[in-house]
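A single protein chain has been removed from this complex, and every other one stays in its place.
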Amino acid sequence: MSAHRQTNSEPAYNFAYLDEQTKRMIRRAILKAIAIPGYQVPFASREMPMPYGWGTGGVQVTAAILGSEDTLKVIDQGADDTTNAVSIRAFFAKTAGVAVTTATEDATIIQTRHRIPEAALQGHQVLVYQVPIPEPLRFLEPRETETRTMHALAEYGLMHVKLYEDIARHGHIATTYDYPVHVAGRYVMDPSPIPKFDNPKMNDCAALQLFGAGREKRIYAIPPHTQVVSLDFEDHPFEATKFEHPCALCGATMSYLDEVVTDDKGGRMFVCSDTDFCEGRRAAGHHGHLYGGETLSKEAAE
Amino acid sequence: MTAVLARGFDQPVAQSQATFRAVMQALANPGRLIAFRSTLDTDTPLPVNAAALGLALLDFEVTFHLAPSLSAGSVADYLRFHTGARAAKTTQDAALAFLDLAKDTLCLADYAQGTPDYPDRSTTLIALSTRAETGMAIAGPGIKAVGTLGIAPLPADFTVQWAANRAGFPLGVDILFVTEEGFIGLPRSTRIVGGV
Partner (left out) sequence: MYVAVKGGERAIANAHRLLADKRRGDREVPELAVEQIDEQLALAVDRVMSEGSLYDRKLAALAIKQARGDLIEAIFLIRAYRTTLPRFGFSEPLDTAEMAVRRRISATYKDLPGGQVLGPTFDYTHRLLDFALMATSNTEAPATAPHEPDVAMPRVTDIIASDDLIERNPPGVPGAEVADLTREPLSFPADRDLRLQNLARGDEGFLLALGYSTQRGYGRNHPFVGEIRLGEVEVELMVEELGFAVPLGDMTLTECQMVNQFSGSATEPARFTRGYGLSFGHCERRAMSMALVDRALRAEEFGEERKGPAQDEEFVLSHSDNVQATGFVEHLKLPHYVDFQAELALLREMRLEFTSKQNPETLEAAE
């Protein structure tokens, strides 16, 4: 098998770092994952040059699908400029020489940790999630042999018992992120630790959603326009988190907000977690009550 | 059998990736033709798109099966030589199975269906076919409302076979229809909801 060497990027490694055999193995797993929405396909995850738990699953999925024509966006906590997002984006810029962007609408592949962008995704885009624990039943049943059987039998009673115990104890379903979903009426799936605010965006999404868990060696998928339902009860329907405040910088009222501590006297402000969304709104003239202008250089946004 | 085998990919990294992305889009958008024309040499023993698909997905870790119409010529040698993949002993052992809808009988139940614990351990069918203008109405994941599956030739009992395949979900086979213009995917999650 001939190993293709890029001349214009990092010469010691193949395009997008992974060798072709590894890419093929991952690609075969992705095809199975698409065909069986929500089912976790085992794959022979490789050691990557970044630690397990830091996005190795997402990086492997991205590396397997990425082509030289792609434009890549990487976010962590919704932001393009968090250190791990910067690091992963730089990794692909170096090993694959692909175009990178922070603009959601310009990206063909978006790799994410913990958020779904606020802007609606399009059919030509692929959203790649980094997943720490892919098994939604893991904290109820630590044994893989047991959870595998539960999925095979679609036996998800335990999950409902857990959620109901929350209601009995707290008066609420006390799961605010990593909130389990039911995919296409068959598999219960872990959406990765996105806040439950983002769960509704998974349903009927126009983009293909791929999930990579490197340490746990699982890949799963939600095809475009697939029904994704957050688990709930008739008397306790699923409710996405709502914020009482608008974004202090762009004034958005429908976005997920980060709480920023501004002083040591209890001062707080709330700003969009999706930095690209927030910047776009500010550029379009929407300003929040603490907006102080764009004085800092954008060196980190390339 | 030809003495000299047709060439494989000149640019394995780029060509594999391009082929895979088209296949991925096809499976993620059932029934929709994903336009693709492989840049492989045209003297391959399989139609170029099917040959490219084989080269892109096969290697020494997986096996392939050839239906009778494809098993006589140099297809097996071509795939073995370029990918290192082994020929499967039976349809049940094959990760990928190639067949020509115009010449071979299609029997979905003959192929590996996966197991309840591991439904991914199933065969993916690579079906040489042509695109038809009209088709069956289909629904399911990857399809906004209702889509169309326009493939020819399909056996008369295809809807019955596919209903049985769908009924076994999450077990079952997935089909990639390969035409001159590109790929059309039919994953096991798709339901046929209406006739021509």
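The first chain written gets the first letter, and so on, giving A and B; residue counts start at 1 in each chain.
One rule holds for everything that comes next: a contact is a pair of C-beta atoms (placed from the backbone, for glycine too) under 8 Å apart; a residue touches a chain by one contact, two chains touch by 3 or more.
Small disclaimer: the values here were computed from a predicted structure and weren't measured.
Note that the undisplayed chain, when the full complex is considered, contacts A. Within the whole complex, the absent chain has one touching residue among A:T82, A:T101 or A:Q209, and that is A:T82.
Where chain A meets the missing chain, the touching residues are 1, 3, 13-14, 17, 19, 22, 42-49, 51-54, 56, 76-78, 81-87, 90, 113-115, 132, 142-145, 170-172, 174, 176-178, 193-197, 215, 217-218, 241, 243, 248-249, 256-260, 262, 269, 271, 273, 275, 290-302.
Simple rule for what comes next: only the chains that are shown with their structure count from here on.
Touching chain A in their complex are the following residues of chain B: 11-14, 16-18, 20-21, 23-25, 27-29, 56-59, 61-62, 84, 95, 116-120, 122, 124, 140-144, 169-170, 174, 187-189.
Every residue of chain A that touches chain B in the complex is listed here, in rising order: 1-2, 4, 14-15, 20-21, 23-25, 27-37, 39, 41-42, 64-68, 123, 148-149, 152-153, 184, 186-187, 204, 206, 208, 221-227.
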